[in-house]
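Only one protein chain is missing; all other protein chains are in place.
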Amino acid sequence: MLNITDLHASYGGSLILQGIDLAVKQGEITAIMGRNGMGKTTLMKTIVGLLPAMSGSIQLDGQMITHLKPHRIAERGVGFVPQGREIFGDFTVFENLKLATLRFPRQKRQIPSALFAYFPILEERKNQRAGSFSGGEQQMLAMARALVTHPKLLLLDEPSEGIQPSIVQEIARILRDINQKTGITIVIVEQNVDMILDLADTCAFLEKGRIVDTCPVDTLRKDESLITRYMAV
Amino acid sequence: MNKPISPAISAARSPGLRIRPARIALGVMVIFLLFPLTKNDYWVVNLTQLMVYGIFAMSLSLVWGYGGILCFGHAVYFGMGAYIYTLIVKGMLPGFTGILGTGIMALITAISGVALFAAVIGYFLFYGRLSGPYLGIVTLAMAVIAERIAVDWYYIGGYNGLFSIPPFSIGGYQFIDPLALFYLVLSAAIAVYLLLTHVVKSPFGIILRAIRDNEPRAESFGYNSARHKIITFVIGAAVAALSGVLFAVVTEFVSPTLIGFSLSTEVLIWVALGGKEVILAAFLGALAVRALEAWLSELMAYYWLLFLGIFFVIAVIYFPRGIFGSWLADRYEHRIKGRS
Partner (left out) sequence: MADLIIQILNGLNFVLVLIMVAMGLMIIFGLMNVINMAHGEFFLLGAYTVVVTNQIGLGFWPALVLAPLAVGLIGMFIEYVCIRHLYQRPLDTILATWGVSLAIKQLIIIFFGPAGLTVSPPLPWMISVAGINYPAYRLFIMTVALIIIAFTFYIFLRTDFGLGARAVIANRDMAATLGIDTRRMYRTTFTFGAALAGLAGAVMAPIMSCDPQMGLGFFIPAFLSILVGGTGTLYGVLAGGAIVGGGDSLFSYHYSPVIAQVVIFSLAIVLIRIRPQGLLGARNNE
């Protein structure tokens, strides 16, 4: 459902993405792995429209989204959980969630109650300042915020970064749960190998601005040589 | 973005032939040196004044174009220089008599006084980490206030300013003849041009540009950006003060308009239209806009400033490097790239 062909993009003056080809299947969880500085975050930002693509194309369900503005891409059903979470620390949890609905007409700006079934803690602390949350709680808020509008594609950039292992497991569990119940397609950039082995269906390896290898996660479970090849420092 | 490469530019790109800008500057200089041969007295006098503005513009080019310091109050230094010089040579500044009251000493005092003032202002602004837009407005406020002080201060002539400034003299020679004044200002212009191009090309200038383009990165390399900016600010102020003094010498009067808002913003336009990132372009910009203004403001009266304002907006949007700047810049840039 997400098809990227020969995508080039630069960041901070240097060409980071040098011809990305990637096909993500409907309803799957795809992990993108690679060492630091290989362009994982740049790829995410280019998909959501925060960085301009210099050439190549990005298609969502057969429609080009390559040169759309970020808010248009969000409208097409792409939810984004950025690296570092970027929640609005001065706002309450409710306000953070509400933000995602602002593009709808006034009467449709509700936060689906089903959402709180996955994240009960957010309902409890609805009126608390988001900045007072722990890293894991902020991560859940960022995920909930991306899911408020029922996107068909969810992008997550390093969701486990700086979060204690027990919460990482919980996040992985929630993601799998949502994926199974709603059929949402998920693309996740991650360095945490255990989390990927636990969660993903397919794994793509990014090196020097290109996707150099793709394989089902089952293969990786049996033979970790690919992981050592692309992830070892 | 890539334009077709003209033979001249590709020549500039090849390492052996990187003398274009110097050659253009030399050409301009020769034209000016020989200009009095035309015997056109009106234009000799006119050009003398235009060159004073040109020197002023060059100083802003350093501060703004190279230092990235958007200064909306640059005329404060120009006007202060002019006022200090005038007060001394008119014997109105207590203590400055005898040798201290001569033209040369007045010139030196004016320049160093202004440089000191700029250093103090710069200390607060740059260690306060003021940048970009903030800096613009704070310097703008400075200009407005300086003008009001000059208008309200009766001793320095108030609204009318000060008149009949005695001629500038060195060792008994008095600069009265228009031709002598022309060459005096021209040699100052050449000296300033050489000084500023030297500053810009020196290691200091390269660090300065690095700070302008990416301050955090330059600082991560260990450069003290505030100190570099202050030094640039002070050099720019000193040169502006020199041009102010020359203005007083050439026109024999000073008034509050020299120190304030309108001249500050005018010089900004000259430099922006000329091209802030090329010192020669800033100089030419000042001359071109002023000459055009002298001609068109008679024709168009009030409409001239309206036209200038609109033209300025268009230039900012479509020619951010200025008219002469776009033409000269490629050459400079390849020089710089060749060096690093």
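In order of appearance the chains are A and B, and numbering begins at 1 in each one.
The working rule: a contact is a pair of C-beta atoms (placed from the backbone, for glycine too) under 8 Å apart; a residue touches a chain by one contact, two chains touch by 3 or more.
Everything quoted here is computed from the prediction, not taken from an experiment.
Across B:Y134, B:Y159, B:Y173 or B:W295, the residue that sits in touch with the chain not pictured is B:Y134.
Contact with the omitted chain, checked across B:Y223, B:F312 or B:W327, is made by B:F312.
Interface note: of B:I24, B:L47, B:L70 or B:V267, the residue touching the hidden chain in the full complex is B:L70. Residues 48-50, 69-71, 73-75, 80, 82, 86, 88, 90-91, 95, 98-100, 102-103, 106, 109, 145, 149 are the ones on chain A that touch the missing chain.
The chain not displayed touches chain B at residues 70, 121, 123-125, 127-130, 132-134, 136-138, 140-142, 144-145, 148-149, 152, 261, 265, 268, 272, 302-303, 305-306, 308-310, 312-313, 316-317, 320.
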